[in-house]
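Remarks on the structure that follows.
A single protein chain has been omitted from the complex, and every remaining protein chain is retained in its original position.
For chain A:
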Amino acid sequence: MKNLHVTTTINGDAAEFVCEPDETLLDALRNRLGLTGAKEGCGTGDCGACSVTLNGRLVCSCLVLAAEAEGAEVATIEGMADGDQLHPLQRVFIEKAALQCGVCTPGILVAAKALLEKNPDPSESEIRYWLAGNLCRCTGYDKIIRAVQDAAAEMRSA
């Protein structure tokens, strides 16, 4: 297989890497660029642990070819905090203990941020439907939903 050279933008910074044509964006992020925030839970689009945004759309990076990142804008969990300043979602998740093992957390944070950008005041059922593609084996979801609601309220009043 002939390797491909990809030039892209990740969290606002120019980035380039070489990948195999059948390599996923998730593998390129983790193995080529050292961005290990996105996790591989299933590799088949079911768990959402690999969530990133691609040109502003929430996607599973395990279902995107790395080659498709050419010329695109990718945002990952690594770009969510502003230096040492955690994003309100990140801070509230810690404060409200909305995680246990944490494997699902990067994906859920990226997904929740995409939701609040589209809808700053989602109802509980809107949050549950939006996050239906993010599986968590530990928390039972309740604390996650409440953390998203609290962070949303804080962000609205900011």
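Keep this in mind: contacts are C-beta pairs under 8 Å (C-beta built on N, C-alpha and C of every residue); 3 or more make two chains touch, one makes a residue touch a chain; residues count from 1.
Rule of thumb we're sticking to: contacts and distances are computed from a predicted model.
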Options "IrrE N-terminal-like domain-containing protein", "Xanthine dehydrogenase family protein subunit M", "Electron transfer flavoprotein, beta subunit" or "Metalloregulator ArsR/SmtB family transcription factor": UniProt name of the undisplayed chain: "Xanthine dehydrogenase family protein subunit M"
Interface with the undisplayed chain - residues on chain A: 1-2, 4, 21-22, 24, 43-46, 48, 51, 54, 57-60, 62-65, 67-68, 70, 111, 114-115, 129-134
